[in-house]
Structures are given as C-alpha cells and as structure tokens.
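Removed from the display is one protein chain of the complex; every other protein chain stays in position.
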Amino acid sequence: MTVKLTMAQAINAALRDALAEDESVVVFGEDVGPLGGVFRVTDGLTATFGDRRCFDTPLAESGIVGMAIGMAMNGMRPVVEMQFDAFAYPAFEQITSHLAKMANRTRGRVRLPVVVRVPYAGGIGGVEHHCDSSEAYYAHTPGLTVLAPATNQDAYGLLRAAIAGPDPVIFLEPKKHYFAPEEVEPETPVPPIGRAEVRRRGADATLIAYGPTVPVALAAAELAATEGRDLGVVDLRSLVPFDEDTVVAEVRRTGRAVVVAEAPGFVSVASEIAARISERCFHHLEAPVRRVTGFDIPYPPPKLEHHHLPSAERVLDAVDDLQWDES
Amino acid sequence: MTVKLTMAQAINAALRDALAEDESVVVFGEDVGPLGGVFRVTDGLTATFGDRRCFDTPLAESGIVGMAIGMAMNGMRPVVEMQFDAFAYPAFEQITSHLAKMANRTRGRVRLPVVVRVPYAGGIGGVEHHCDSSEAYYAHTPGLTVLAPATNQDAYGLLRAAIAGPDPVIFLEPKKHYFAPEEVEPETPVPPIGRAEVRRRGADATLIAYGPTVPVALAAAELAATEGRDLGVVDLRSLVPFDEDTVVAEVRRTGRAVVVAEAPGFVSVASEIAARISERCFHHLEAPVRRVTGFDIPYPPPKLEHHHLPSAERVLDAVDDLQWDES
Amino acid sequence: MEELRMVRLLDADGGAVEDDRYPMPPPEVLVDAYRALVRGKRLNEQASALVRQGRLAVYPSSRGQEACQVTAAAVLRPGDWLFPTYRDTVAVVERGVDPVEVLTLLRGDWHCGYDPSRHRVAPQATPLATQLLHAVGAAHAATLRGEDTVVLALCGDGATSEGDFHEALNFAAVFAAPVVFLVQNNKYAISVPLARQSVAPSLAHKGIGYGMPGVLVDGNDTAALTAVLGEAVTRAAGGGGPTLVEADTYRIDAHTNADDASRYRTDDEVAAWARRDPLVRLRAYLRGLAVLDDEREAEFTAAAEADAARLRAALADDRPPEPAELFAHVRATPTPQLAAQAASLRAELAAERRQPEEER
Partner (left out) sequence: MEELRMVRLLDADGGAVEDDRYPMPPPEVLVDAYRALVRGKRLNEQASALVRQGRLAVYPSSRGQEACQVTAAAVLRPGDWLFPTYRDTVAVVERGVDPVEVLTLLRGDWHCGYDPSRHRVAPQATPLATQLLHAVGAAHAATLRGEDTVVLALCGDGATSEGDFHEALNFAAVFAAPVVFLVQNNKYAISVPLARQSVAPSLAHKGIGYGMPGVLVDGNDTAALTAVLGEAVTRAAGGGGPTLVEADTYRIDAHTNADDASRYRTDDEVAAWARRDPLVRLRAYLRGLAVLDDEREAEFTAAAEADAARLRAALADDRPPEPAELFAHVRATPTPQLAAQAASLRAELAAERRQPEEER
C-alpha cells in the first residue's frame, strides 16, 4: 500500500515502526520531544511511545552522541538528532574517536548501532551555520556508514536498515526534501545499505548524484533529453559503503561522467568519485570527469544560495564540456 | 648561515623569532610552558619570553582554539598547539564554524591570524588516537590555510609565514620528522604560502607527496633511478592553497602520476589531487593516476603500522602499474 | 547547598526594594535605561513585523528580555567589548550599532553587517556558547597588553549545557580574565524547559564550580541589572576577575517566527510573565520619582518610532547582495581554485545578462 508522505513524514514513519518493533530503539536530541523537532520529524513520538523512548536532552551535542554511545554499549539502539549539520560539529570527537572506532578497538566485540540523523545541506533559505554539507568529514572517517537518501521511499527504507544494522550510521536528510510529498510504500523490503540505484539509464553520459542533487541531475537529464542527449542518473544513496561497481559499470557504458554534489568541491565526496571513475574507467572515458559542486566558500546566505547550488543548467554546461566533438 | 636542526628545533626557532619580532605573538596550549610541549617544540619559550607570551592553559582544546579566536579578534597573533591530531577534534566546531568563517562573516573586517599547530600523522609507534592524519577535515573546510612541511627548512619558513599572514592556518607537523636533524638556514627568505616545490625533476612519472610522505617518494625515486626509471617528486607543502599549476605542469610533462599520502585514501586530499590531475591532464595521461595512501581503517597499532604506511616499495608497485607497455 | 538570594531593587509594581548588597542606581541612569527599553521593545516589534512581511528571513525576538539587553550595553565603557548571540540584537543596537546594519544578516545577506572592531561588538553568534570563549580570549588579550578593557558575554539558559560554556567559564576563572558572563535565563531553549537543562538550584550556582562569584538577579528589573552588572564590570576592570550573572527572565515571543510555542508552554504562563514586563515596572518607579513625565515618554516613543520607520525604509530596498562578494572575503589571498570559481560565476552571470530575457 502506498501513501503520500513528505520526507519528514517518511522518516517519522520509519522511527515509529522501529520504536514499535524493537524495545531497544530510543530517540533523543534537542527539541525532539513535545515539539517534535524543529522540522517535525519526531512529531508525536513522545506522545505515542512515552518520554522514555523519545526525549529531549540538555543542549549539548557531544553529550548527545556520547550518551548514545554509552547506551549502545549497554544494549540500546539510539537514534539521535543533530538539529542542523553545523551543530553536529561539537560532537566531532565523539563521532570520530569513539563512534567510528569502537568496533575496531574492541575487536568487534562492541558494535555501536547508533544512528546520527543530520538535517543536511541547503536550499531552504537558512541563515549562516544552518545549511552546511558535512558529508566529507564523515565519509573520510573509517568505521562510519554514511547514507544520503534522495527519495522519501529511500529515507524510510534506509533509516529502517540503518537502525536495524550493526554499524554506526550518519544519516543525512536533505532539508529541502522534508516538505515535499511523494508516494511511499513502507512495506517495500528495506533496501540493502551500500547499493546505488540507477534512476535513469542513459546512453550518452552518466550523472552521479546523491541526496539533494539527485532531483537536480534528473531535471538536467530531462532537459537534455529534449535536446536529444540521453543522460543516465545514478543515485548513490550510500556514500559509505560506496557502490563503485554500479558507478563504474554505468560510466564504462557511456564514457562520460559528471558528478553533482552540493558540498564545496575541494577534498570532497565528489573528488573521491571523480578520482575513482578516472582510475577505473580510464580507457573508457571520452572526456575528463567533470564535477559540479558548491564553491569552496562558507554556505552562502538566502539571497545568494541559488548561485552556489548545482543547478540543472550548470550540470548541462558541464555535460556540454565533455568533448563531444572529439568523440 | 646554516645550522643543523631537527624539525622540533626548527619550529622552536620559528616561534622564538616570531615572539622576539612581534609583541602580538603569543604561544599557548597544553604542556607548552615549563615542560616545553610533549615533543619539546616549545622548549624554553616560557623561560625566555615569560609566561605571558608562552603559557599553559586548562586542558580543553575547544577552549584553546576559542580563546585564540577571541585574542585574534582583539589584536593578537596566537599560535596554539594541539597535543596530537586526534586531540584537535574537540575544537572542531571552533575551527570549522568560527576560525574558518570569521573573515567571511565580517566581510573581511575581522581576520584571524591564528596558527593551530598539529603534531601530525604516524610512524612513531604511538598507541591509538596518537597518529591520525586529519588534513582532509581541514582542507575541505573553506577559509583555512593548511600547510604540511616536509623539510625542516620549510617547517621554519612556512611557520614564519603562517604567523605573519592574515589567514588562519592549520600547521601540520609530521611527528616522525621531529627528531631528525637537517641543515636549516633561518635567514632564507620566507617561502610564499601556496607554492609546491619540485624536489626532483623526473621524465617518466611524477610522484606527488606532502609532509611525511615526501621522503618516501624521494626514496622511491632513488630506487627507481637504479632501475633506470626517472621519477619526479613534487612536495606540495601547502594543501590549501593547492598549487595546481605546478602539479599539472609536471604531470603533463611526464604523463604519469602517483599521489602518495598517509591518510586513509577515501575522500582525502589524495582524492582531490588525483581527480584534479585526471581532469586537467586528461589528454596527457598515459595511465590512470594512482594513489598510494593509508588504508580506510583507524590508524593501526605500533606493531602493524608499517603495513599501513605508504612505503617506497608500494609507491614503486604503483609506478609499475602505470601501463608502461602501452605507452 | 547554599541558597542564592535573588537581587531585586524594584518590586512587581515598581516600588523600591532594599538590598543590603546593591544600592539603587541614580534616577538619570534609569531614565536613560527606560529610553532604551522603549526603543528596544519597539525594535523587537518592528523586526518581528518585518519578518511577517518577508523583509527579514528570521528574527529571534528579545521581547520580555529588554531589561537584560539594554543594561548589558549600558554598563560597558567605550573601550569594552560585547559578545552577543542571535537573540541580542537590542543589546547590539544599544551599544551604538545601526539597527539597519545589525539586521543585515537576517535580511538574507551573508555577513554580520557591522564592523566588530570599530564597535567592539563581536558578530552575533549562532553556534551556542562558542562566543563565550572568544570573549575570554578578547579579555585576556587586553590583560596581556595591560589594558583595563572588560568584556561582557551573553548567552541563554540552554547554552549553559554546552561544553564551551564550561571551558569558557573555567578559562576565565583560571586566567582571572575581565569577563562578565550574563546568562539570560528565559526558561526555554526553543521548546526545552529549564528543568531539562539543569537541576542545579540556580544557574548562578555554577560559578562556585569555577571559583567565580555567581549572582542571581531579577532579569526584568532594570535597576537590579544595572547595579549587578555595573558592579561586575567594575570588579573585572579592577583586576577582580570574572563574574557569572544569571538573569531570571522570560521570552515572551516564540523562539523565532518559525517556532510554534503553543506546543510547549501555556498562554497562562506567558500572560503571567507579560505582567512582569520590565518596562511597566521601571516606568512606575520613575513616574513615582517624578523623573519621568508624559512629555519625556512621548519623546522616547517618538524617537523609537523614528528608528522603526527608518528601519522599514531601509529594509524596503531588497536589492540582492553582489554575488561576486561570495568569494571576496573567504580568505585574504584566494586559492587558485577559488579564483577560478569566482571567474566562472562571473562568466555565467555575464552570459545571463547578455542573453535576451525570452531565451532564458
């Protein structure tokens, strides 16, 4: 049965279903209780499950992640919310030195099934510190799983998988998707973590995107189709594990690739993807891999963010650059 | 006049000279006072300049960086020490949300001439949390300058430039160089920040390295020379700004490149360099750019670190892979 | 555990209350403070209206907390520094910064709008409690140079839970830095009530753990705040080190316009605090003293209205900021990559301008 849900509602449904099914799941963070979170993602969870299952903490992000680690060490499956990307930075030591490393430090004896939910990226007219794209920090840190759903269905399914799984997960929720409704089928089998999805098969070039840039890539492909160019779109869904095989297979087929991501491009996930494609598709590439990313600047203010964010136009400009004459 | 100094001594000399020349320079951190730092980099500074110029703080890294920011806002040039890479993580929010962004947030009216010194990377037999390579976190963050000297001369000169300059600097000091003496000429003009140095010009392939992997690359080039292969070595010195032109010029000449870095390779500075070379040298490359990096694992323990660290052998294996038959 | 008796110099009806620790500030100081309250209240209302009209992206109002706001600025001397948060617009304005400048960021621009060095007012901080450390640094820099600068740093009750609050208070105490920490305990951190932040008898009690004086003051009593903060500034300037001041107050408006306060507090609670309005109380006291009359009040109101009108006019101009400036201030010396990105955006914009409208 499909229902029409926004991404906020899809995530809410995933939390609800996980709380109902597994006593060890707990949800906590800042304003996630009676308020239901500043994005209303946890709306009604305290009312339904009580304030032992979904509760507010003191205002301290290192505290939230640190407490989640301790709870996971003692048998729970905490799902915590960081209010905005940049407000996860106080928890960076807990995430990097403990959450990511505990399994290794204990020879796999202590695994930390903690999910850190991060309202992610921009495009919502937020003021400074509210629209960072922080995935590179996490993706570079060995031991973390990093997910970035682009559809409300995946938001539901991947969050279920993340909560049920053994590894710590950074779950990046594109803010600008929170309030857009889509068809969701909660009964669909939970997707395995680590598989990219080919959203559109194309013959001429492959766009690789994740999270908030997937619709941008799809829009670019639509536009290109009207001009007779057939672009494929790969939605990574999972940044770590990175489904290299799917990406490589697509790019080998088309011989051209553009990576589309919102974060500043320098030393980013887009760099990794571009480097890996360049290495593994070397003899198949007709043109250098292009990256369409945010600029190497602090996230810009509401009135200028559209200049910074990858747009379908900018993606198509990059596609135009893929040395078609020589091919 | 050249003197023989270890890297610890070269940095100490740079701090001394900066403290002597400029009243606004202050040095602080954990154990940097009477003890002279756990690596003795600040040895004798308190004795020479008094405990108002070089002093110990309470044990709190966010506090140290936050205080440095406030001092810089009020006219000082703080140089702070993080005791080991991983112990800078508690300061991550201060570094990312403030140190990196203040100039932009104030339209350039408040620049923060703060230098954060980080004893960097491994190879010293340290136990867990003492040998992280954290450059990717900083290099990805717009607004920071990130330096990684490989020679004691550069350690001196770049630190002088960092302290004198207007931008906040993360100064990565390869720990395993601390105690190796080299000739240093303090009078040499301070090198401009952002210029790579071609340490060895080669005809057949280019190795790109920085910090602790520069000697590894040089050793590999020596070995290769005995086998008749002429490898060049570029020492980046500065990760941000990244001297793309020098790297691109070298690789266009040789047509082959191997990037050598100690950090886990996934979403790393090495990814960026590889992606950029692949893009800008596309028609010059005879083979895919290879990366020789640390594994995507937490830094290994003393008894296993040699397996993880890029070695000259591993670099040469990568060079061997550069499709020489087809060229 | 030791009880901390709250400092109060004016009762709910504006009657003077004796306190053996703090004298009543002189009437002219309080008349000035009243003028500032009127102005601050009007600014809060005007800015909130501008949000509703789409002229501001967001505005965290300090309605109800104006006494804290205006005294935080008033007790400082010219060379002193203020380190405010997103909620402290009124304090920044009282410190002498043009409200149009202060609201720059919230209009959708990217920078703080004013020159922090000139005004000795740090940019308004959003990451909670982080600015408290900057305040300590600024103060310690002054000490090292032998200046008698005092730094007043603001934060909320919620922010006291952050690690940076702890590190800042401890650094200040250990270095005997001339900082006054003013915690505006307005009872909520967005939706989270004080009871979820702390079970200490008061936030002022936290001073004990750092070895610094902690003072609990009625945050809606302008006279008490003036006395307590004034004394803390004097002590700091004299080398007496930092003070933690907790102001017992209340946020009358929602956290921001985006917030739905009905989800976490009752109208009755708000109404009870609205009756403790700092303006009403100070006005009654000053009218009782006969140092405030209809004429002066009208003058204050007119001045506040003029400010508001100027603000409306300035914000009616909604020209977007210059995109090229996105790159201009990130670093003193741009990286080659940044320069290339700036050039490519310039080229894009130029191409758009050349393209006739219909083709876009």
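All chains are identified by letter, namely A, B and C, in their written order; residue positions are counted from 1 within each chain.
In this text, contacts are C-beta pairs under 8 Å (C-beta built on N, C-alpha and C of every residue); 3 or more make two chains touch, one makes a residue touch a chain.
What you see is a predicted model, and the numbers here were worked out from it, not measured in a lab.
Asks: Just one of A:Val27, A:Val184, A:Val240 or A:Leu309 touches the chain that is missing; which is it?
Replies: Going through A:Val27, A:Val184, A:Val240 or A:Leu309 one by one, A:Val240 is the residue touching the chain not shown.
Asks: Who touches the missing chain here, A:Gly37, A:Gly165, A:Gly211 or A:Gly265?
Replies: A:Gly165
Asks: Among C:Arg196, C:Arg251 or C:Arg276, which residue is in contact with the omitted chain in the full complex?
Replies: Here the residue in touch with the unshown chain is C:Arg196.
Asks: For subunit A, which residues touch the unseen chain?
Replies: Interface with the chain not displayed, on the subunit A side: 26, 52, 57-58, 60, 62-63, 65-76, 78, 90, 93-94, 97-98, 102-111, 142-143, 145, 165-167, 193-194, 240-245.
Asks: What is the set of subunit B residues that contact the non-displayed chain in the whole complex?
Replies: The list for subunit B reads 30-31, 33-36, 38, 56-63, 86-87, 89-90, 125-130, 266, 295-298, 300-304, 307-308, 314.
Asks: Across the whole complex, list the residues on subunit C that are touched by the chain not included here.
Replies: 1-2, 161-167, 170, 173-174, 176, 195-201, 205-212
The working rule: only the chains that are shown with their structure count from here on.
Asks: Among the chains, which is located farthest from subunit A on the basis of C-alpha centroids?
Replies: The chain lying farthest from subunit A is C.
Asks: Which integer distance in Å separates the CA centroid of subunit A from that of subunit B?
Replies: Between these chains, centre-to-centre, one finds 30 Å.
Asks: Just give me the whole-number Å value for how far the CA centre of subunit A lies from that of subunit C.
Replies: Averaging C-alpha atoms per chain gives centres 36 Å apart.
Asks: In subunit B, which residues are in touch with two or more of the other chains?
Replies: Counting only residues that touch two or more other chains, subunit B contributes 62, 90, 93, 97, 104-105, 142-143, 240, 242.
Asks: By residue number and range, which residues of subunit C touch two or more other chains?
Replies: Expected reply: 110, 127, 163-164, 330, 335, 337-338.
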